[in-house]
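Supplied in structure tokens, the structure appears directly below.
Apart from one protein chain that is not included, each protein chain of the complex appears where it belongs.
Order of writing sets the labels: A, B and C. Residues in every chain begin at 1.
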Amino acid sequence: MNRKLRMGMIGGGKDAFIGAIHRIAANMDGLIELKAGALSINPDIAKASGDMLFLDPSRIYLDFKTMITAEAARPAEERLDFITIVTPNFAHFEPAMMALDNGFNVVIEKPITFSLEEAKLLDAKVKETGLTLLLTHTYTGYPMVKQARQMVAAGTFGKIRKVWVEYPQGWLSKLSEREGNAGAAWRTDPKKSGKSGCMGDIGTHAFNLAEYISGLQVEKLCADLNILVEGRMLDDDGAVLLKFNNGAAGVLQASQVAAGEENALKIRIYGELGGLEWAQQEPNTLLVKWLDKPTEIYRAGNGGAHLSSYETHNARTPGGHPEGYLEAFGNLYRNFALTLGAKISNTQAPKEAADFPTTTEGIRGMAFIDNVVRSSQSDVKWTPFEV
Amino acid sequence: MNRKLRMGMIGGGKDAFIGAIHRIAANMDGLIELKAGALSINPDIAKASGDMLFLDPSRIYLDFKTMITAEAARPAEERLDFITIVTPNFAHFEPAMMALDNGFNVVIEKPITFSLEEAKLLDAKVKETGLTLLLTHTYTGYPMVKQARQMVAAGTFGKIRKVWVEYPQGWLSKLSEREGNAGAAWRTDPKKSGKSGCMGDIGTHAFNLAEYISGLQVEKLCADLNILVEGRMLDDDGAVLLKFNNGAAGVLQASQVAAGEENALKIRIYGELGGLEWAQQEPNTLLVKWLDKPTEIYRAGNGGAHLSSYETHNARTPGGHPEGYLEAFGNLYRNFALTLGAKISNTQAPKEAADFPTTTEGIRGMAFIDNVVRSSQSDVKWTPFEV
Amino acid sequence: MNRKLRMGMIGGGKDAFIGAIHRIAANMDGLIELKAGALSINPDIAKASGDMLFLDPSRIYLDFKTMITAEAARPAEERLDFITIVTPNFAHFEPAMMALDNGFNVVIEKPITFSLEEAKLLDAKVKETGLTLLLTHTYTGYPMVKQARQMVAAGTFGKIRKVWVEYPQGWLSKLSEREGNAGAAWRTDPKKSGKSGCMGDIGTHAFNLAEYISGLQVEKLCADLNILVEGRMLDDDGAVLLKFNNGAAGVLQASQVAAGEENALKIRIYGELGGLEWAQQEPNTLLVKWLDKPTEIYRAGNGGAHLSSYETHNARTPGGHPEGYLEAFGNLYRNFALTLGAKISNTQAPKEAADFPTTTEGIRGMAFIDNVVRSSQSDVKWTPFEV
Partner (left out) sequence: MNRKLRMGMIGGGKDAFIGAIHRIAANMDGLIELKAGALSINPDIAKASGDMLFLDPSRIYLDFKTMITAEAARPAEERLDFITIVTPNFAHFEPAMMALDNGFNVVIEKPITFSLEEAKLLDAKVKETGLTLLLTHTYTGYPMVKQARQMVAAGTFGKIRKVWVEYPQGWLSKLSEREGNAGAAWRTDPKKSGKSGCMGDIGTHAFNLAEYISGLQVEKLCADLNILVEGRMLDDDGAVLLKFNNGAAGVLQASQVAAGEENALKIRIYGELGGLEWAQQEPNTLLVKWLDKPTEIYRAGNGGAHLSSYETHNARTPGGHPEGYLEAFGNLYRNFALTLGAKISNTQAPKEAADFPTTTEGIRGMAFIDNVVRSSQSDVKWTPFEV
């Protein structure tokens, strides 16, 4: 590419958390510029947000349909390359389908859609159009998560036997949805969030991480979903026993009422020869454990021969200069941009750039929600994982 | 008391791990002296072990029955005060019953017996004789575990909603029982260990800790026990979903094939207002978490007003002088000795000394094994916790 | 501002570490766009770097003088707002002076100049021109460093008694400057780096952090500089005893031969009532210690009432979403951009934006180098800190 990619954004007005995150992630590496937005369904917020972001007034839109139509009509040299969708869950599908139908590549916040059915339709549309879609499962963007996946894939630990993944948060310990917390309100509202609260919001991240690093797929599960704060409409806590397709056992735990916890996603995987441990709150460290020798502390950016090219590709700074959540998010955008840029300019992106989540992960995630909810409602212990 | 208590020991010869631990724990505070032993069923080891421990040759026995009979016949001023039983699980019940029948107080390594039925009989015998029995659930002897229990009991965290307890070890990652590891051999042999391997050996510790700190009781559970090393006869891994009697949800995880882990028992408990986290491998720290203010690092021996008298009673050194597993074990013995000494000398022990595990905890632990195994074999999700 | 600020860059071609860091930091928040560059003294690298960064070919320059002259001649609506200088130390002063003389604001990598004299001249020029200069002492950009400074300033810990700051790195453990490491080569060359190696490169960061958080100034010092790798031309290790202007004692340690260390900058400050501890490699945590109550774990982005507005202003994400070195660096640029933007648009920036390092800190840093080197060569214990 000899130019930055042009991004439009649906949702993400100045009152929204995740939109700002997407913009930082997209800005970081100088490969992308925000050119248009339908940033809010509130016209005043939409305009104010566009101004705040220095958008050309003619490209500040009040609704996504107008934006997609208008942008599709622009000449190639100024037309958007892709559209990022950061609305609440229930409002992902329609703009994503319309964007694809109008020739725009898509970035979409997770969970991919409101239902599994929508996810499948979206996947079919991506395949039909040949366009590129990035699903922002942020945590797979961390260098040490890449490292972990590559080590497991290389057989470093032998056959994987056990996967433990946990995701405690505490921010829903009170009935915040009734106290004016907008983020809490839609996340706990089944009409906006979907069948599941905690499992949909963060359980899907944990599930995605477990399958991504282990390279395995869940085959059956046994779920216990709980509403631990009285008056809440969706699960705010849960645990799931897992069986993987190679016979490994697993446990997935997620809670949004673990009072005092911030965002403590953590995964441990054990094989015949050793294991690994990674915690999102100290993301530059990967503990590598061995049966017969000392645990090793792998560090991001360290540059040693023990690090995979996937780790190196996704680290911007030398060891000891901590990278964090925004860089992990930025890696998703960077890999998406490198892939898309190469496609547009008919060049070759490095193989490491192709490793980002898309509809495949989106379908698995939506199926996870479905299966977990079904299991939770069942008296039978094991529920097969159906897609 | 104006003298040390006199201890006898059954099992724990010089080739055994846990016997040596019991002796250090008993020695530590100068309240107890080892006076007699039937230390091994191998006569040579029994004798050599007795010599190594400087026992009077006349009090080195070759079998426990002889010891109990002979010691019971000794005059009061030299008769044993209590007998410690550190044989494998299957050989706990008979000597314990005989000791009680002969008027000896008892210390017994966990799990208390081979079966729930035996545990109930033993409990009845303790009540009938009025003697004192200590069950060495070591982990409840740590000062910060005491502190945690007291904080929960005081309502510090409001109603408890969630209990997560985990116990990963890696030492059975290979089929060590076939490679000459004696400890592995009996622990994985259903004839010597009982119905369960991992859950019996370490799951019971996790269960005991969860009920001890939370002050709650499990009402139903859903267990998944696994044999992850081919050729093994008993579970070496498992996870259990829990429901407590106040409605709290819980998860208990234990594994002996978590390659690279040592003895990583850890518990987290969350209530409406905050939570706590304690890890056995850094036992002098208790993390106290809050909804609306910074996490606090409680430290053992620190002496601050925030620490319970139960913590202080069980700490020997000022903050920053780490105490460990042996001191926790020693606290069990010390509290048992203070209680027993007061009984013998007709004085009053401090109330904190009464807090040590006995047959009540033993019955809960054996029931846990029974219920977990039953649940594991069932296709129904929830199994009521029966005692 | 209703537009992004326009940045030019001197140095920082595609083979340079710190230039890329500056660009990410400048890009991150969407307030700045790179518009011109004299990116290398090697014309091929200068061109290739400009192309890689999608610069307009007419604004890719082969030397800084041409760039400054040409950009100064551009019309206001496209003229650069500021110029970032990321050349080696010896090449900071001349472009900085010329930029200021031509009306450009300046961002400059530390140490500010090659000598204290230059630093004073630059400071005078900044004052004379009324322009804004940012000196990128990155570590003061971290939210928890801001928090620490505000707590000390508020008297939270009473009078400060002790300051311990340390900065171990291991990357110069070998004679890398003779093995083709370009970064090592100029940093260990007195002609390019200045009077001091380790103390100039990282000791100045430690010194700046100590004075920034404590709010104190060093009054005298006793330095021991060492060359621990044979054949090196400048110090690669050192320690400095400090006395501050309020009577507090301090120790500053820095080493680039601490084999196995990455970038382990850490500071501890103690007052009458408590203290604090911050480590750059886990930058989102600030330990707050008290005489009579438990240590508290302050966390960045946590949003609690205990956090200063300076912390909040400099955090982009909620607690548990780790921010790192690039965000800290980005905070310097963001605060500089907010300040400069407000000046240009005649509006008011938030007070927190004014808190970024400039020539004042640059002069202190250069004086630190001078005084440390002087002390190191002296047989007298204490050397007064002269500026």
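In this section, contacts are C-beta pairs under 8 Å (C-beta built on N, C-alpha and C of every residue); 3 or more make two chains touch, one makes a residue touch a chain.
Note that the structure is predicted; figures quoted are calculated from it, not measured.
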item: Of B:R3, B:K127, B:R178 or B:K351, the one touching the omitted chain in the full complex; value: B:R3
item: Absent-chain contact - pick from B:K14, B:R316, B:K343 or B:R374; value: B:R316
item: Which residue of C:L228, C:A279, C:I297 or C:I344 touches the chain not shown here; value: C:L228
item: Chain C residues that touch the omitted chain in the full complex; value: 157, 161-162, 164, 166, 168, 170, 173-174, 222, 224, 226, 228, 237, 239, 241, 248-249, 251, 253, 255, 257-261, 268, 270-275, 289-291, 295, 378-382
item: Contact set of chain B toward the excluded chain (per top definition); value: 2-4, 17, 20-21, 23-24, 27-30, 34, 51, 53-54, 169, 261-264, 280-284, 299, 302, 316-327
item: Positions on chain A where the hidden chain makes contact; value: 288, 292-299, 302, 304-306
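Criterion: only the chains that are shown with their structure count from here on.
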item: Chain occupying the most central position, where position means C-alpha average; value: A
item: Size of the rotation, in steps of 5 degrees, that lays the CA trace of chain A over chain B; value: 180
item: Computed distance of Cα centres, chain C from chain B, in Å; value: 55
item: Interchain centroid distance [CA atoms averaged], chain A/chain B, Å; value: 43
item: Distance from the mean Cα position of chain C to that of chain A, given in whole angstrom; value: 34
item: Residue list for chain A, restricted to those that touch at least two other chains; value: 261
